[in-house]
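With one protein chain held back, the other chains of the complex are shown just where they sit.
Presenting chain A:
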């Protein structure tokens, strides 16, 4: 692969409430690539996802996160998002009173406002995405994810089932068009049909303009979304990286095989 990786994590150490969770993790994700990050519970997978996104309570004690060659450590979550980073939440929070459509339009317009401000130096008033264009976009992406149109009028994640929440996360990814997307346990809590729909949605979005980091506890989602690279995380570090075959090996041998820590190879 050529050029600077869109996402480069270098020797990252992260503490949560004074306890070190990530202990020198390194990882590179380029556009067009699909990475799977696997690991047992408590290995620090979700901490990594949220650190990348800019969760304010996680403290990077050392190391570096570069996005498109620039450090994001001083950037807030909203700036990282607008720069092209996305995370599908493991537990999306409800925003009562705010409809999915209203929220997505606001999120899209926040991107436009910043782009316009960068371009012209002044933010044009009321120059958001035209309502008609937005409705068409929303309809198209909802169809892609087999979502009922009525969801657009529902309050964001409020009273959503587990499957609806995960689908809504992928919908947001489809609308916001990130360059690098982190899917934090998007497969957890999904029945097989919902998993298939979500995976189809992800597959429809991947391509040369999108790099994906799928974080998962189980190998299951990888039956539907084929990763180019598989990493296994144990105790705050990536223990082993490899190709798709690594996921299958884990599936048959379990994580204990790694905890013994004997067979460590780096590609």
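Please note the rule applied: contacts are C-beta pairs under 8 Å (C-beta built on N, C-alpha and C of every residue); 3 or more make two chains touch, one makes a residue touch a chain; residues count from 1.
By our rule, contacts and distances are computed from a predicted model.
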{"item": "\"ECF subfamily RNA polymerase sigma-24 subunit\", \"Amino acid ABC transporter permease\", \"Fe-S cluster assembly protein SufD\" or \"Ferredoxin-NADP reductase\" - which is the UniProt name of the missing chain", "value": "\"Fe-S cluster assembly protein SufD\""}
{"item": "Residue of A:60, A:107 or A:144 touching the missing chain in the full complex", "value": "A:107"}
{"item": "Contacting the left-out chain in the complete assembly, out of A:56, A:130, A:159 or A:208", "value": "A:56"}
{"item": "Per the touch definition above, residue among A:77, A:129 or A:248 touching the missing chain", "value": "A:77"}
{"item": "On chain A, residues whose C-beta touches the chain left out of the figure", "value": "53-56, 76-78, 80-82, 86-87, 89, 92-93, 95-98, 102-103, 106-107, 110-111, 155, 172, 176"}
